[in-house]
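One chain of protein is taken out of this complex; the other chains stay put.
This part shows subunit A:
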Amino acid sequence: MSRPSPLQAVHAELGATFTDFAGWSMPLRYGSELAEHKAVREAVGLFDLSHMGEIAVTGAGAAAALDHALVGNLSGVKVGRARYTMICAEDGGVLDDLVVYRLADEEYLVVANASNAATVLAELTARAGDFDATVTDRSADTALIAVQGPNAVHVVGAVCDADLDALKYYASVRTSVDGVDTLLARTGYTGEDGFELYVAADRAEQVWRVVTEAGKEHGLLPAGLACRDTLRLEAGMPLYGNELTAEMTPFDAGLGRVVKFEKDEFVGRAALDRRKDDGAGRKLVGLKGSGRRAARHGYPVVDANGTAVGEVTSGVLSPTLGYPIAMAYVATELAEPGTALAVDVRGSAQPVEVVALPFYKREA
């Protein structure tokens, strides 16, 4: 039996189709996922992301513990800011990609993917053992509501007093929404401007309804996980399990910039130093197709002779762009934008062109 979101009743009321995701029952879509995708690109979408794992790391040694446990320089993050980072195994393999918020000098919030939340909690707890730091799982009592899209600023501005002009991308502030204590962050996974609201699970429904009401005049639609995936793919953002796995290092995924060798010892350092050039044989690229047939996770990428030269990690017919897009690992010599390749779509070679990521970038 999968775990219900604290917003389960609201989703049911809205007629959501549910999907089982990492042990949670979450809304896949409410109506048309294409309409939800479009709402996020052109107006605003409201997501329940309560399946994400929230882990608090607190104490005088919290910063040092995270510097040891993660590949990034978390002690260097200013209070009120957030950082995209990763947690690696001793062998350098990626255990999860994370967003870490520094809420106070001695207080961090680590947000993990639902599928890896238990692993991240266990590893953080073990790795913090020698530090003056406490690791607390807050997932069960925390709901995460995301408001994403060009109109998100108007909707969020209408429900709280926070100074949104001052709230930069990857920054957070404590505020109140309809009397509910809220950690408001300008983060997201859609390629649009947007906000994420961390609230107590037992107040989530109230916050959801207040945001929904404020969103009425701004074209807000509730949006499910189906469009979350197509939005992040258009924005060229990696998904753990697709672009990132425990078999690869951050360098293999082209995300070596998150690894900070200049800091002290951290878990995975030796292996990452050794493996940082291993992935040089292949590269994560964007593929642009024509027609309507999308390549999917696991499909082979082939050259003109039909020889396999890579593998698709994610693919979809882009709702915004109207043509098929995919991310794939391909041989480095074929990774230059403009290179003509093909994807084997269930026995039929569909021509694709290597393009730079992201596929979609919002106008500044």
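Details
We take it that a contact is a pair of C-beta atoms (placed from the backbone, for glycine too) under 8 Å apart; a residue touches a chain by one contact, two chains touch by 3 or more; residues count from 1.
Methods note: contacts and distances are computed from a predicted model.
Think of the chain that is not pictured: of "Glycine cleavage system H protein", "3-isopropylmalate dehydratase large subunit", "ABC transporter permease" or "Gas vesicle synthesis GvpL", UniProt labels it "Glycine cleavage system H protein". Between the chain not shown and the residues A:Leu95, A:Val111, A:Ala226 or A:Val285, the one that touches is A:Ala226. Looking at A:Leu34, A:Ala158 or A:Ala331, the residue that reaches the missing chain in the full complex is A:Leu34. Set against the missing chain, the residues A:Arg81, A:Lys263 or A:Arg296 yield one that touches it, A:Arg296.
Touching residues on subunit A toward the chain that is not drawn are 17, 28-29, 32-34, 226, 229-230, 292-294, 296, 316-317, 319, 346.
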